[in-house]
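Just one protein chain is left out here, and the rest sit where they should.
For clarity, chains are labelled A and B in written order, and residue numbers in each chain start from 1.
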Amino acid sequence: MKKAQPTRAIRYGELLTRGGQRLRSAMTSGWGIAWVTLFLLVPLLGIAWISFMTRGTYGEIQWPATFANYQRLLGFGVLGFDSQYPTIILRSLVLGGGATLVCLIAALPLSFFIAGQPEGRKQIALTLVVIPFWTNLLIRTYAWQILLGQDSVLARLAVGLGLAEVGRPLYPSAFAVYIGMLCAYLPFLVLPLYTAVEKLDWSIAEAAADLGANRVQVFRHAILPQLLPGMVAGILLVFIPAIGQFVIPDLLGGAKTVMLGNAIQQQFGPSRDWPFGSAIAFVGMAVVMLGLWINTRVTAAKGEEGML
Amino acid sequence: MKKSLLTARTLVAALAMFTLVAACAQKPAAPEAAATPAAPVTAAATPASTAPTGTTGPCELNVFIWSEYIDPEIVKAFEQQNNCKVTLDLYEDNESMMAKLQAGGTSQYDIVVPGNYMVPVMVKLGLLAELRHENIPNLANLDDKFVNPSYDPANKYSAAYQWGTVGIYLRKKGNKPIDESWSILFDKSKQYGSFLMMDSIREMMGSALRYQGKAVNSVDPADLKAAAAILLDAKKRSQGFEGGVGGKNKVLGKAVDAAVVYNGDAVRGMADDKDTYFFVPKEGGVLWVDNLAIPAKAPHRDVAEKFINFILDAKIGAQLSNFNQYSTPNKAAKAMIKPEDLANPAIYPPADLIAKMEFVADVGDANKLYDEAWTQVKSK
Partner (left out) sequence: MKRVGLPLWIVSALLYAFLYAPIVVVIVFSFNAARYGGPWQGFTTKWYGVLLDSPEKLLAAKNTFILAFTSTMIATILGTLLGYGLSRYDFPGKKLFSWLMYIPVVIPDIVMAVAMLMFYALVRDSLGLFPLGMMTMVLSHVTFQIPFVAIVVRSRMVGMDPAIEEAAHDLGATSLQTFWYVTLPLLLPAVVAGAMLAFTLSLDDFVVSFFTTGPGATTLPILIYSSVKRGITPDINALSTLIVLVSVVGTIVATLLQRPRRTQGER
């Protein structure tokens, strides 16, 4: 199955043997790969390992190996059957998906706007999107508590529009959480999407219009496919972290719901059940793998090389 | 092109230089502090007894403690009296503290302040060093209730620091009489107004259990399920969960009408705003006591024991309680507590109410039950 590789090849002007290439790879990529492998990939395997261990009486990690943690995740808990964990996972997926959708809806116009700016202003417009990102997320989220408080401008606007009761703050609520997520993740979707929009070949769209397609069709068939790799990259950059997010649901959702992130934190914190926490984290990892796999398929189909 | 190249390269070079300088300047915590207080300290600070981890070099103490829990004046007084440098690291809950110790903090901190239910767990996990009573004569000042407590027989590993209760803190509505019961939160028909609950498993579960007349440390699944149901119903009507101090601040900021808080925070809140009020509900609730303890591999064990002795001094004990408005376990200090504090039922509840309250204890394997019940409350 191995491709026949020439023992010597000219690459970028240099004559290199296969061994020479491997040496070069080791000298350049080697360090980075070794680092990430040691400090992240190995630990991730560690999580998978620990998830099969048992929690000792005082919170230690011990043998025997067991499936109990995964059973709990499926709902066979110690207080009887309860679908709370599947619900938590589902809810996190929904929140992640919803946040991604909201960000996508906001990122599309914004990307086109920035790409449509004259050269000098493009960089500024893009930087302006990134600057808020430099403020601490906790602070921004807490600021939304103030912005959505009961006497704030937004609250009064909502009351005026008949969308809320008088005197009640607009948080904690699902609405507030989505606002927080949008604020936190928008730059992650805008950046890759903007890159794709910038490289758009408008001639295809023009050709489609010339051939009689209406605006919707032009968008769907001529523009959207070109945007796909950038969009998928951006979606991944939002969806997967959003699933594990626990700070925003805590601060803007009144800590009333448990998401995947909260569940993991609870096990590594107050409940001191590292094996069970690892099992939950492992599920989170599985979602990451799935997402990456999807991304590879999409970009492979487009014949492009990498994620961004 | 050349000019901008130069600028960019210079920037990179500058960054590199800065980092090198910074990295050299940033030595691990201990030697950095060694740059401060001078030689005379070494002779004074090291006592006659040679401990396995004796004090070498200038005197330092690394204290790991709850935020806003110790009077900065007390820290300064200790520093001056012993020519020592004290560093305070803060935490917000017991479990983070223990996680830190398990992760290597046992050789980095000298003093920690675990809650009573943590002490047996930490002892079992080998995280605490024994207290050498000969270095802590002021242990005699402790009130009888805290000498030889059930969670630490013979005070082998800990000495009580402060104790307190968990109750309801609310904003008064005119002169309407307040029903001092958990039902103003847990019973839909008697709800007081908008409220927050404490984001803490044992405190809330314990309160709900007492509301039903059950034991705070019950391991009966039926009890726990019932308590979880009550909390779940309350959660749906509430503004959510907050830490104790956060809840107090939200009441003060008029964002909610009521919150479940620790009594000391509430008392300080009442001093700030006379329209607020705190009480421990008549059904009883959760009692807690925080303790001073020394991690197993503390680098400055002798100084740590001196510190504990210092805190247990009558005058200092009184100063401490007068500062954080919690209850002192120090019977010698009681004489010097502000009289209005002694008379304040929020700080020193009457005996009949105390009888209805229980200390939270670790429940070992039954922890999973509490964890599931709490996840039920939080996730539905």
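We take it that a contact is a pair of C-beta atoms (placed from the backbone, for glycine too) under 8 Å apart; a residue touches a chain by one contact, two chains touch by 3 or more.
From a predicted model like this one, the values you see are computed outputs, not experimental measurements.
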Checking the contacts here: which visible chains does the omitted one touch?
A, B
Where the complex has a chain not shown, which of A:L104, A:L137, A:V159 or A:A174 is the residue touching it?
A:L137
For subunit B, residues in touch with the removed chain
1, 3-5, 7-9, 11-12, 15-16, 18-19, 22-23, 26, 28-29, 62, 64, 67-68, 87-92, 100, 102-105, 107-109, 242-243, 245-246, 248-250, 252-255
Counting contacts across the full complex, list the positions on subunit A that touch the omitted chain.
11-14, 21-22, 24-33, 35-37, 39-44, 46-47, 50, 106, 109-110, 112-113, 115-117, 119, 123-124, 127-144, 146-147, 151, 182-183, 186, 202, 236-237, 240-241, 243-247, 251, 260-261, 264-265, 268, 274, 277-278, 281, 284-285, 288, 291-292, 295-296, 305-308
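One rule holds for everything that comes next: only the chains that are shown with their structure count from here on.
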Subunit A and subunit B: spacing of chain centres that average the CA atoms, whole Å
36
Of all residues in subunit B, which touch subunit A in the complex?
93, 95-96, 98-99, 121, 124-125, 196, 199-201, 221, 224-225, 235, 238-242, 255, 362, 364-365, 367-376, 378-380
Looking at the complex, which residues from subunit A come into contact with subunit B?
55, 57-60, 77-80, 82, 84-85, 87-88, 91, 149-150, 169, 172, 253-258, 262-263, 266-273
